[in-house]
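A single protein chain has been omitted; all remaining protein chains appear in their positions.
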Amino acid sequence: MTRGGYIALGLEGSANKLGVGIIRHPEGSPVAHHTGAEILANIRDTYITPPGEGFLPRDTARHHRNWIVRLIRRSLEQAGLASIDDIDVICFTKGPGMGAPLQSVVVIARTLSLMYNKPLVGVNHCIGHIEMGREITGAINPVVLYVSGGNTQVIAYSKQKYRIFGETLDIAIGNCLDRFARILKIPNNPSPGYNIELLARKGLTKPENFIQLPYTVKGMDISLSGILEHIENLAKNNDGGKYAPQDFCFSLQECLFAMLVEITERAVAHVNSNQVLIVGGVGCNLRLQEMMKIMVSDRDGSIHATDERFCIDNGIMIAHAGLLSYRMGDHVKDLREAVCSQRFRTDSVWIDWRDD
Amino acid sequence: MSVANIEKAESLLGDIKLKKISQGAEAIIFLANEHPYSNERNCPTIVKYRPRKLYRYPVLDLQIVKQRTASESRIIFKLFQSSVIEFNKLEKKKNSEKIDRSLVNYVINNGGVNCPKLIGLDVYNGFIFMDYINDTLVNGESSSLKNHLWLLEKTFADSLSEKLTVHNCQSIVASREIEREVVALNSKIKDLLVLTGIQLGNMHMFDVIHGDLTSSNIILKKYDSENNNDELQPLYIPYLIDFGLSSQSSLTEDKAVDLYVLEKALESTHPLFSKDYSKWVLEGYELAYEMKGKRENAAKPYRVKHREIYKRLEAVRLRGRKRSMIG
Partner (left out) sequence: MIYKYPQFPHVQVLGVLATNVKNIDTIKQAVISLDQRYDYCFINAANVVSVEQINCAIFKTLTNYYFNEKKPLRTNSVHAETILNLSPNANITDSLNRFGISKGSANLIILKVYGLGGPQQRQQENESLLPDDAAKDLQGVIQRDLQNIKDVVEAEVAELDNDEQLVGISDLKLIKKNYKLGDMMVEDREVLSRLLVSVLQLSDL
C-alpha cells in the first residue's frame, strides 16, 4: 500500500480494444460499493479494420503486442507515476474473450509482475464492466444488462454471485451488429455499432419501409442468429434499392433493442428491483438507453449508463475489479495460475467483496 | 406496471368490472365476474391483458401483442383439443364401461391435460378471456400447489414441534412419531405430485412446452368423488395455468429444460422437501409415457422417448441452463 491508498494497473485486450488503466482506491475505502475510486489514467487503442472486414485473432494479437508498451508508458505519465514500482497490483483480463489477444496481454502482465515483483490478479471481463458501472453510476444493486461484441447477458446479484437471468442463446448482439455492418460495408471507424446508430437516427425513408424481423425472445433468453440471417438475405437481395441503409439500421435496432429491453424487464419483475445498469460497448447506444429508460420509468425505476470511456472495453474496469478482489486477499499465488481462458462464465466468480 | 395500463384495460372493456389478480413483466391478469359475450353463462372469467409497450416501435409492438395473444390462445386450445382426441381414442376401445364424461377426468388415465379453456380473444388489444381456475384452501389462500404445499409443510412443522415438546426428543416414541408424521405428509403430497407429473408428460407428448413451470402455476381444484370419504382432506386435481411463455416443440432439449425449470423452481420455493417433490413429479412423468405406450400398444417407443428426455435432463442439470459461453 502506497501513499495512503491502493493503486492498480489494469490491462484489457479480450477483443480488438486494448485498454490500460490506473486506478486508486483511497485508504480504508469501502469495497462493497461507493468506493470513491480515483481514475488516474484510462488509455485505449482500438484495432480498426477496413469496412467489410472483421478483426481476426492473430492480427488483433499483433496489434496488442505492438501497442501495449506505449500505452503503459502513456498511462504512467498521465497518472503522474514514475514507474511500475509505484503500482501495488497488476490486473489483467483472464477471460472471456478471443484466445490470441487475451494471451498477448497475459504475457505482458506476467512479465511486468516478474520484473517488478508485483502481485497479479486475473479478472473476469464481465465483472469488470459490472463493477465499474456500479462505481461510476453509484447504483448499488441494479439489474445489469451487459451487451457487447462478445456478450449479451442479463445479470442480477444474489448471495456472492452475479447470476445470469437471461442471455443470448447463440451470438452476442454486438457481434450481430458488427456482422451486419460488414454486409452493408458500413465503416468500422470508430466502431461499426456507432455508425449503425448514426444511420438509424436518420429514421426510415418512409414508414412502409419498416422491415419486420423475426422477434425471437424465448422466455428469459434471446436468439439472434435468425434475425441476422434474415436481414443479411434482405440486404443481399436489395437490388432494386428498395431499402436504404438507414431503413435496415433503424429496423434492426428497433427489433434487437426491444428484445433486450424485454428480457431485462422480465428480470426486473422477477427480482423485484427497479434499477437497471447497462454496461458493455453496445450500452453506449443512446436509442437503447432511451428505450430502457421508458421501460424502467413505467416501473418507477431508474436507469444507469456510462459513457464511452467506461462502456467500451477499457483497462480501468479491470484495474478496479482486480483491486477489489486483491483487497479481499485474492491474487495469483503461483505464476502458472496466471493464464487466460476464452470461456469464463460470469456466474462462476465468487464475489467476496460485497456484503449484501 | 403503471396504473395507466390498468385504466387502459378498463376503458377498453366497457362495462366489465375487473379485479386485478397479478401482474407480470408482460401481462396483467384480471378477474371478471361475467362472460364476455354470453350473458346467460355468468361465470368468473380470467381476462389476461397484454398492454402496449411504449418503448417499442408501434408497428412492431402491435405485431408482438397480436402474435403472443394468438399464440397463447392456440396453445391452450391445442391442449384441450389433444385431450379430447386422446379421450375419444380411449372411448373407442372401452366397450360398455360407464365413462365419466366430466372434463376433470381427461387427465390421469386418459392422457389429457387440465388447463383453462379459451372463451374469447381480442388480438388487437391484447385480451384473452379464459376460465377461472381456482379454489380456496382452508387458510383462505388461493389453491395453488405452492400455497397448498406451504400449508402442509407448516402444519407438519407445527405438529412435529408439538410432538417433540411432549416427548423427549431422543426417545424412541418421538422418532416413531416423527416417522409417522413424515409418512402422513408424504402420502398426501406424493399422489398430487405424481398426478402433476403425469400431466406434464401428457403435455410434452402433445409437443407443448409450458416454459414457466413453477408451483404457483399449478392450481388445485377440489374433486368430488364418491370414493372420497375424508371431508377434511379433499381430493385435489392439478390444473396447469399461465401459458404466457409456452411454445410448441418436439425437441428433447426443450422438454428437458422445461422439467429443469420446474426443478429449480421447487428448489427455491420449497427448499427442504424439493428433492422428494421433484422425484415424485418425475415418477408421474414417466408413468404418463408408460400409460400412453400401453394405450397404443407401443410400450417400447414411448419408453425410449422418455429415457431420451430423462437423460437430457441429467445433462441439463450438469451444465446449468445454458450451453457454456464463448468469449
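Points to keep in mind about this one:
Labels A and B are assigned to the chains in the order they are written; within every chain, residues are numbered from 1.
Rule of thumb we're sticking to: contacts are C-beta pairs under 8 Å (C-beta built on N, C-alpha and C of every residue); 3 or more make two chains touch, one makes a residue touch a chain.
All values derive from a computational prediction rather than experimental measurement.
Among the chains on display, the ones the left-out chain touches in the entire complex are B. Residue B:70 is the one among B:4, B:70 or B:304 that touches the chain not shown.
If you put the hidden chain back, the residue from B:4, B:54 or B:85 that touches it is B:85. The hidden chain makes contact, of the residues B:125, B:143 or B:199, with B:125. For chain B, the residues touching the absent chain in the complete assembly are 12-16, 34-41, 70, 73-74, 77, 80-81, 84-85, 88-89, 101, 103, 117-125.
Here, only the chains that are shown with their structure count from here on.
Taking the mean of the C-alpha atoms as each chain's centre, chain A and chain B sit 40 Å apart. Residue ranges of chain A in contact with chain B, taken from their complex: 14, 95-98, 150-151, 164, 167, 169, 207, 210, 212, 215, 218-219, 254-255, 258, 261-262, 265-266, 268-270, 290-292, 294-295, 298-300, 342-345. Those residues of chain B that touch chain A in the shared complex are 1-2, 24-26, 53-57, 59-61, 63-64, 67, 211-212, 245, 247, 321-322, 324-327.
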